[in-house]
Every structure is written in C-alpha cells, then in structure tokens.
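Shown here: the complex without one of its protein chains, the others still in place.
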Amino acid sequence: MPLATESMVLNMGPHHPSTHGVLRFILRTDGEVIHHCRPDIGYLHRGLEKIAEKVSYAHFMPYTDRLDYLAAMNCNLGYAITVERAAGIEVPPRAEYIRVLVAELNRIISHLISVGTFAMDMGAVTPFTHSLREREWVNDLFEELCGSRLTYNYVRFGGVALDLPDGFLQRLSRFLDYFEPRLRQYNRFISKNKIFKERLVGVAVISPKDALDYKLVGPNLRASGIDWDLRRDEPYSVYGELDFDVPVGGGAEMGELGDCYSRYWIRIREMEQSVRILRQCMEKIPDGSHWNRSKKKLKIEPGEFYVRTEAPRGELGFYLVSKGGLKPHRLKIMTGSFSAMSIVEKVGSGLMVADLVALIASLDVVAPEVDR
Amino acid sequence: MENLVSDLFNKVSFFQQIGYVPTAAVVMLACGLVVLNFFGLMSGLYTYLERKVAGWTNSRRGPNRVGPYGLMQFMADGVKLILKEDIIPAAADKSIFKFAPYLLLLGTALSFVVIPFGPKWIISDLNVGVLYLLATGSFTVIGLILAGWASNNKWALLGGMRSAAQIVSYEIPNALAILVVVLSTGTMSMQSIIRAQAGGLHHWYLFSSPFSFLAFFIYFVSAIAEINRVPFDIPEAESELVAGYNIEYSAMRFGAFFAAEFGNIYVISAVAVTCFLGGWQLPLSVDVGELGPIGAAFGHFLSRPDVLMLLLLGAVPATFFAWKALRAFIWDVRRKRNFFGSRFVRFHSELLVLGLLFAAGGLTLALHLPLRAYLPAVYRLIFEYIVPFLVFFTKAMVVSFVVLWWRWTLPRLRVDQLMGVCWKYLIPLGFFCLVGQGFWMWLSS
Partner (left out) sequence: MQKQAILERIKRIIGEADLQWIDDQPGDPYLIVGKEKLLRLAIYLKGDPHLSFDTLLCLSGVHNMGDEDEIEVVYHLYSLRHRHQLTLKVILERPAFFPHFYLKIDSISEIWPAAGWMERETYDMFGVHFVGNKDFRRLLLPPDWEGHPLQKDYRESPVYRDITTTREEIDGIVVGFQE
C-alpha cells in the first residue's frame, strides 16, 4: 500500500515569538516546507483613520506616534509635513534641521531594533541586547529632548515643540563617536558570521519586478536593486542640502539581489549614512526660532494632498482630504509594512518554516503599522 | 563501586552480618543518591552559569539577587517550578505526556554511572563504558519524540521530529570520533582510556596525533548537536517553533527537561575530557620525587615536551590575565582605593581565584614530600581524590564554558543545513580520522 501523506495546517501567531507584535500566518506545510502561506492581519487595528476624522489636526499628532512605535519621530514628521503643505505653514530653518536630526536618530534606532531582532530570530540573542544597549543611549537623548522615550509627540506644525537643550549636540556627537565603531563590531559579530550568511543568502529572493508590483518601499525596495530614496530623489525638509549615499542591493558584499541578506545589509549601511547626515546636521544647524507658532486654530482650505516621506520602513504616505474646517475629511495612511506584508503570501510559499521567519524579519514588518 | 562493596564486606563486621547482597544494595542506593544529587546540583549550577555567561556576553549582569552573587537563584527557580501548577493539555496523550520528561532525565542520570571523578572515584568502571554512554545518550531522543508526540501540538510535533532526525544523524559522527580514541587505547573502559593518556599534555588524544585532534572537534560539534544546544538547537528553536517539544509542559516536568539538558552539558564535557583531554590527569606529569635539586631540575624540566606545550598554550591566557590585572591595579593605585574597594577585588574576582589556585598548588607541591613520609592517609586523600577531582572538574568546566559561550554567540542553522553538516562533512571526516588514526598507529609502532 502506498503511503498517503497530507499537508498540515500550522497556525503561526498571533502570539509567536518571531511575529513581532501580533501577526498571524496560516501555513499549509508538508513537513517543514510551506506550500501556502496566508497572512492574517488586523489584530492591532485601532481605527486610526477613523479617529483622524473625529479629532482636530493638531490632536491627531500623538496618534501618529502609535502608528509605528519604533519610529515615532518619522511618523510625526510625515504627518506634520502633510499638514504644513496643505495649510501652507512655513518652517524656520533651525526647526528643519532639528527635524532631520531627530528623524535620522530615530532611523538609526529603528534599524538597530530591526537588525537586533533579525539576529534573534536567527537564534543569536546577543546582538539584540547589544543593539538595545545602543538604543538606550538614543532614548536617553530623546528623553532629554522631549521628555519621552518611545512616543515622542515632538514635531509640531511649523516647527518642533522644544528647542535643543544645552549641550545636546555635544552629547549627540559623543554618541556618534561611540556608535560608529560599534557598527563595525556588529559586522564582525553577526553580519559576517558564516552561519548567519548561510541562513540568509539566496533565501526569499524578491525580484525587482515583484518589488515594484507589490509596492515594496524603503530598504526592502532598495535591496531588490531599485535605486530610489525619497530623501534624495524628492527631497523634503532640508535633505536637499545634505550629502549622503543611498545604499542599493547587489554588488560584492551583498548576497543575491533581493534576498534576505541584502535587506539586512541595506539597513546596516543606512545606519552609516544616517550617522553621516547627523554629523552634517550638527555642523550646519543655524540659530533662530524653533517653532513658527500660530495662535489661531488650524483650518485647511478644501483640497487633496498626498505627501510621502521616507520613514525607516520606507515611504510613509498621508492622503489628506480636506473639505474645510477643523478636522480632516479623510486621512489615509499608507505604510511600508502594509505592502511588505502583502508580498509575504507570494514569496513565502515554497520556503521552509525557518526561512519564513527570516523573510518576516528581513522585511522589518511592524504590526501596528500594518493594521493602523 | 565493586571495590567499595568488597572492602566494606571484608572489613566491616556489620556488613558481614547482613550478607554480601544487602551490602551491595546499600552501597548501590548510597551511590545512586550521591549521583542523583550531584546531577541535580550540576544542572542547577549550570542554569546559574548559563545565565551568568549570557549576562557577560549580552552586556548585562545576570542573576545577582538571590544569595551571594545570585548563586541561590537556581534553588529559588527549583522551588518555583515545583510549586507551580502542572498543566496537562486535555487532548494530550496523558500517560506518555507524564512519562516523557522522566525518560529524558533517566537517560542523563544513567550516563553519570560511568563518568569518572578521579582514579578511584567512579560508580562503575564498565568495560563497555563508552558504548554504554552512547546507548544512554539515545534515551534522549525517545524522550523528546514522545514529548513532542504526546503534547498533541503541531509545534511540539515538529520539534520532536526535528530532534529525532538530528540526534539519530549526529550519533554517527559522535561514535566515529570516540571510536578513534577506542582504536588507540584498545579499551572502552573510561578509566583505562584516561590511564592511556598518562604522562603529560602531549599524550592527551587532543594533541597526540593530528587525526585525534580532528576527532576532538568532530566529537565536540556532534555532541553539542546531540544535546540540542545552539547552533544546533532546532528542536526547540524559539523563534521558529516557539518552544519546540516542551511547548505544552509546565512546572516541574518542564524543569525536568531543563535539568536533563543542563546535566547533558556536564556529560558531554566529561566525555570530552575523558577521551581527549586526559581526564583527571594533570597536564604535567610531575613526579616531584624525581626532580632532585632545583637547579638540575630546571634544565630537565624545560626540555620536556609537556612543559613546553603548556607554556605555549598558557602564554595567551596568562598574558591576557596579567594585562587585566595590571590595568586594574593601575586603576586602583591612581584612585588610591583600599583593598576591598579596589577594582582588582570587586570586578576581577577570577584573578583572585586564580591566585588562590596557584597558592594552593604551590603549597601542595611544597608539602608533597613531608606528607608522603609522615601522613600517608592525608597524602592519598589529596593526591588520589581531591586533586584529580578538581583537575577533572576544571577541565569539564572549561569545555562547558565553550558550550555555553556558543549558545549566546552563534545563530542557529536551518534544518537542511544541519543535516548537511552532519552527512556531508562530519561523517566523512569521522571516517577519515578513523582510517588516519589507524595509519598513524601503524607508522608510530
């Protein structure tokens, strides 16, 4: 009698160590090989878009912190730029530099978490604690700046809430001096690790065409070899005046184009570039006002705006429809993690369970950003 | 143990009255108690050590609240595990579910029977000791696969299947590597294997031939794979299988899995020490009696291969420790700290321990001859029991430290890569070593 085999349905999540928050995957597997992988999201759906229609423009700012709690500054910034463009608010130059400063700092710590959890999903625990140690330092800096360590609510329409405290730039520079060698240490420690590379190189390859079709953004898109960065190509704030490179996948030190390792490596390289941007910002930052504050209640003329900014997880798009009045008529938030999750079903099929973990970690999906 | 039974039977009148078989039973019971307690204590200490090593590598403190240096942490954990509710899933296969962790524990505890602690200290020096060890090691896989199956959980099942595939595969290179040693000694008894490595560092199988040198690393890697430690911990891969085979276990049954896992670390370190690192033998075959006058001794001393090798091997850590000690000392002197407030004492307690060890070593060497002459009983106690035990234990701890260190440093392999490492690299290399060792023996004879 021939042996009959049947596929097994595995429920991965929503409480699973490597689903970073509450994501769920329904896997149909043959032993360890996944035949079909169906993501199930919505466990962190908090109705941010509905809330936006109920509260005034300024009151929605704290909610953007919760959009992506690992990169709250970038979400603040994206929303603020959207509203400023819609309302025609001018931002003083000092505030622009402070914004870029905090956004890049937040990009660094967001990538640190990404890299650390990536290593932890591959079974190496130590890089995670080390990256958290570095993140603590930045959290302390942010606490000094705005009083909170995770959800900052720091950016305001027309500037930032508080000016830099005394000696902040010196302490920031001390952090950068400490951080740059650490990055090389990470490379020795985990990026160049033989097992780590074996696990990731050539795994879950996303072709440039797929990346475009599924609208991957940010580091995930660049890992697939598409040279596109909003900060350079459609500069907002003061990014046009700064000099930095955009790391793109492919090349000698990467793995295969668009595989998990290049997505990892792009993030490491982006941290280096963020340090470069930070150093330039610290040099160029002018004196002056930090907030072009208006006493009037913010009203926006009827119109439609779609504004994109480059958050750590890629483009963060706000589609703002105003019909006049104090509240948005509609605020649609388009995030990087959302499109990253939508490609999992296509790429995830045919991988092994352990590779799926690598894929999710390499896409750097953050659950609240997917569900909003 | 056999000696102990006959000694007691022949010398103590009480035991002569109760007869030989009851005597044997009493001794067996006592030995079992001692071994089980040693095993429990060791796995407890390993949980502590593991957390401390994790703390060092992760740049944090590790346990430091319960007891001095957090040493009592494992006791507190044990009490907690015993007091917790033992949950058995409704859909589990109850009897197997209950039984599986003890099977695992049994396998580990049985291994302690043939593990030597000194030239005289061993429960039973079986003439098939190594074979016995390989057999008890396989108990683990039955326990794991039963636990995975009985939990009625797909993740647990996957973990159980992974461990079955892994352990069964890795037993082959494991056995091949030990076979290299058996081939050279011609015996499977643990004590005889150790005695065959007498005469100093260069007689240990790690250094005695290039093939057994390679065999040591084959053994080490496959043994780590057999006890499911990182980088081969795929049966309980946390980020993939949540917790693998023990996902449904709680309370002391869960504790039993961990006791077995940590006990296994001692077992594999002890076997590595026995087979490749000279067991309870000192790295120098110091017979102080033959040293003669000190001036003459030094010339003789430095020409010996074991001394040279030890100096060579010891140079790196010695430089490291000396550098650390010097820096701490300078730091203290600059800040004019007193002894107990000094960095030297507070942060480098390992230096103090090393210093104490050296002092104790020097003292024993100095007292060596007078002791042998005037207090032969104390001499025998020290040189046949305490020193060999300490030597064995230290070596085992060094090996275990490497196991724990890897756990917190390396990422994990994927299932197919794990099998690839075994079948494509370790097994062919194992056969190569076996043949090569035969060739080497033929050459050197």
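Letters A and B mark the chains as written, and numbering starts fresh at 1 in each.
Keep this in mind: contacts are C-beta pairs under 8 Å (C-beta built on N, C-alpha and C of every residue); 3 or more make two chains touch, one makes a residue touch a chain.
None of the values given here were measured: they were computed from a predicted structure.
Undergrad: Determine which of the presented chains are touched by the chain that is not presented, and list them.
TA: Result for the missing chain's touching partners among shown chains: A.
Undergrad: Of A:R94, A:H130, A:R263 or A:R308, which sits in contact with the chain we cannot see?
TA: A:R308
Undergrad: Among A:I41, A:V91 or A:A119, which residue is in touch with the absent chain?
TA: Reading the full complex, the residue touching the unseen chain is A:I41.
Undergrad: Could I get the residues of subunit A that touch the absent chain, sorted low to high?
TA: Spelled out for subunit A, the touching residues are 41-42, 45, 47, 49-50, 53, 86, 210, 212-215, 226, 228, 233, 301-306, 308, 315, 317, 319, 321, 323, 329-330, 332, 334, 338-339, 341-342, 346, 371-372.
Following the convention adopted for this analysis, only the chains that are shown with their structure count from here on.
Undergrad: Quick one: which bits of subunit A touch subunit B in the complex? Just the residue numbers, please.
TA: So the residues of subunit A touching subunit B come out as 8, 10-11, 16-18, 31-32, 119-126, 129-130, 133, 190, 193, 195-196, 198-199, 352-355, 357.
Undergrad: Please output the residues of subunit B touching subunit A within their complex, sorted ascending.
TA: 54, 57-60, 154-155, 158, 161, 230-231, 233-234, 237-242, 408-417
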